[in-house]
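This report concerns only the one structure given below.
Every protein chain of the complex appears in place save one, which is left out.
Then we have subunit A:
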Amino acid sequence: MRVLVGVKRVVDYAVKVRVAADKKAVDLANVKMSMNPFCEIAVEEAVRLKEAKKATEVIAVSIGPKASAETLRTALAMGADRGIHITTDLRTDQELGSLSVAKILAKVAEEESPDAIILGKQSIDGDFGCTGSMLASLMDVPQCTFAAKIDFDASTVERETDTGTEIVKFPGLPAVFTADLRLNEPRYATLPNIMKAKKKKIDAKSIEDLGVELSEGNEVLEVFEPPPREAGILVEDVDGLVDKLKNEASVI
């Protein structure tokens, strides 16, 4: 089984972001970037499949500027075999939309013919969570999103829902899976693997070379910080609560 994993270079999870002066984007200058945490989980899952001898090859793919190659190196250091870097100068946190990403990945999948595609459930900059589903739809293959556990032998996936988990059965491969938090705990990149990763291959090509026509993205009107969280208040009794919910919060 060949596995294709998508990895995205995003603002590091621990960084406190700031809004850019023109309020059209997040300020990325001098900000620490790393691999999207859900992509890390996706890579980990793929590497474990290889270790369990269920997968023969793990290919990591990333879309982004020159520095995305670093993200691919990280995937290689975790155990991926080779990388594909689709270069672009568009901002991957807002200019390159989910549908465009899905189209690019679909084209890559066409060329690589993977049996399984594992993506993170969402990226922590865009938070759209659409790419996986859109990709499956473009490729006309089954999708198992928010996966907490994937069983390739039984062809089932335990997926997260708002109320708990459910087990779904997928008809077969190829299929798209998106990784949720509980799928696994990603490994550290060990030194020997980091060194080995330097010798692994990364193929780079631009979106134009790939021959993909991008969809129009969303237009960002404004980026602003959420209002600061206000302190809670105490209410006298149930009537007071109902009154506040109705007249102040307007939720009932």
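Operating definition for what follows: a residue touches a chain if its C-beta (ideal position, glycine included) is under 8 Å from a C-beta of that chain, and two chains touch if they have at least 3 such contacts; residues count from 1.
Basically, contacts and distances are computed from a predicted model.
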item: Chain left out of the displayed complex - its UniProt protein name, from "Large ribosomal subunit protein bL20m", "Coatomer subunit zeta", "Thioredoxin domain containing 16" or "FAD-binding PCMH-type domain-containing protein"; value: "FAD-binding PCMH-type domain-containing protein"
item: Contact with the hidden chain (one of A:Ala148, A:Ala189 or A:Val223); value: A:Ala189
item: Identified contact with the non-displayed chain, of A:Asn30, A:Ser113 or A:Asn247; value: A:Asn30
item: Touch with the omitted chain, as defined above, among A:Glu40, A:Asp125, A:Glu160 or A:Asp180; value: A:Glu40
item: Chain not shown, touching residues in subunit A; value: 12-16, 30-32, 34-35, 37, 40, 67, 70, 74, 185-192, 194-195
